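One chain of protein is taken out of this complex; the other chains stay put.
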Amino acid sequence: MKKIAMEYRVPYADTDQMGVVYYGNYLTLFERARNELMRACGYTYKQCEAEGWMLPVVHAEVDYRRPAKYDDLLEVTAWCRAHKGVRLEIACEVRRKGEEDLLVSGYTRHCFVSTETFHPIPPPEHFISIIDQ
Amino acid sequence: MKKIAMEYRVPYADTDQMGVVYYGNYLTLFERARNELMRACGYTYKQCEAEGWMLPVVHAEVDYRRPAKYDDLLEVTAWCRAHKGVRLEIACEVRRKGEEDLLVSGYTRHCFVSTETFHPIPPPEHFISIIDQ
Amino acid sequence: MKKIAMEYRVPYADTDQMGVVYYGNYLTLFERARNELMRACGYTYKQCEAEGWMLPVVHAEVDYRRPAKYDDLLEVTAWCRAHKGVRLEIACEVRRKGEEDLLVSGYTRHCFVSTETFHPIPPPEHFISIIDQ
Partner (left out) sequence: MKKIAMEYRVPYADTDQMGVVYYGNYLTLFERARNELMRACGYTYKQCEAEGWMLPVVHAEVDYRRPAKYDDLLEVTAWCRAHKGVRLEIACEVRRKGEEDLLVSGYTRHCFVSTETFHPIPPPEHFISIIDQ
C-alpha cells in the first residue's frame, strides 16, 4: 500500500510558550500529509470534492512522545492503514528529518460522504483500487 | 456610531515560544470583535451572507505596542471608523481588561461583495442606516 | 468531581471550506475548557507553571459526530475523568448551547512534568485534593 513522506519546516506560528509545537497543530500536519498521500495516488482530495464526495474526519487519535521545535525540518509519513465500507483510516508519523526517533504518531478515521447530501456513500471503486495498489 | 467591547481569554494556543500572543492571531481577534459589533447592531454577519452579500477584507493594518500573554483577560473594542461607497473600515483596539495601556490596535478595510458573483455591490441601505446610528 | 461549562462563539477563522469548524480547532477548544476547569478549581494553569510544573498532552482522542458552524454559540463542558500517578485525563464535550445533541467529544491525557527538567514528577498533593473535591 502506498506510503508517502513529506517535509515540513516548523514556523514560529506553530510553537507555544512551552517552546514546542502546540498539540493541536499536529492535526493540520496530518492533513498536509493526507493531501500528499492522495496526490501521490494520482487523485487529489480537490478532485474528490469535484466528483461529489468528501472524507470528513469522524475520529482522531494522537500520541505525543517528544516535542517538535521551531525551525525543525520534520518528515511526516502517511499511509492508509485500513478501509472497510464507508470508513477509511490514515496513519501518520512525525520525525525530525534524518532521525529515527518518533516524535508524534496517530491516525484519523474518515467517512465517505456525498458533498450534496452530507450522507455516507460507498467509496468510488476506482478510488479503492488506487488505495489498494 | 456604535462601539462595542468584548472579552477574550488568551489560550496557550495563541502564544508562541517568545511567551506572547503570536502576531497573526490578532487578526482572528479583530474578526471576533467585528462579529460582536455587527451583532450589537442587530444584524449579524451570518445574516449578511444569508441575504447575499459579504464583506471580505481587502486591507489590514496592525500596530503591536505591548504583548498580550497567556491567560490574560483582554478587552477588544471595535467600531466603524469610515464607510464610503462599497468600502467600510472597522477599527479595533486590544487592552488588558481594566487597564488603559493599549496593547495592539489596527483596522481592516472591507468591500461589499455579492456572494454569487464575488463582485462589488452597493451596501444595503438598511445596513448603512444601522452603521450610522 | 468538578465539572465546568463554558461558552464559545465560533469565528469565521475556525471554519473551513466545507462550511464547518475545522477538525483540528477542537483541540484548542478543549484547551480553553481545561483552562476554565482549572480556574474553577481555584488553581489556574498559569499558577501551575509558576510553581514549577506543567501538564503537557501525551495523548488526545476526538470523536466528531456533528459539525459546529460559523457563529454557533457552543457550550463546552470539561471534567477530570481519571488520574493516577503522574497521569491525568480531562474529558470534553461540545454542544450548541441549549441543545442536547452532542457535536464533538473527546479527552486529553496529560503528564505531570517539571518545568525545569521536563521529567515526570509526582502531582502536587494540594492539586490532587482539589481535583478530587
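A, B and C label the chains in the order they appear, each numbered from 1.
Everything that follows uses one rule, which is that contacts are C-beta pairs under 8 Å (C-beta built on N, C-alpha and C of every residue); 3 or more make two chains touch, one makes a residue touch a chain.
What you are looking at is a predicted structure, and each value in this text was computed from that prediction instead of being measured.
Checked against the hidden chain, the listed residues C:Tyr45, C:Tyr70 or C:Phe127 yield one contact partner: C:Tyr70. Of the candidate positions C:Gly19, C:Gly42 or C:Gly85, contact with the unshown chain belongs to C:Gly19. Annotation: of B:Glu7, B:Glu61 or B:Asp132, B:Glu61 touches the absent chain (contact as defined above).
The omitted chain makes contact with chain B at the following residues, 18, 20, 23-25, 27-28, 31, 54, 56-65, 67, 108. In the full complex, chain C contacts the hidden chain through residues 12-13, 15-20, 22, 24, 69-70. Listed by residue number, the positions of chain A touching the unshown chain are 9, 11-13, 28, 31-32, 35, 44-46, 70-71.
Keep in mind that, in the parts below, only the chains that are shown with their structure count from here on.
Ranked by how close its mean Cα position lies to the mean of all protein Cα atoms, the top chain is C. Centres computed as Cα averages put chain A at a distance of 33 Å from chain B.
Distance between chain A and chain C, defined via averaged C-alpha coordinates, is recorded as 23 Å. Residue positions 28, 31 of chain C are each in touch with at least two other chains.
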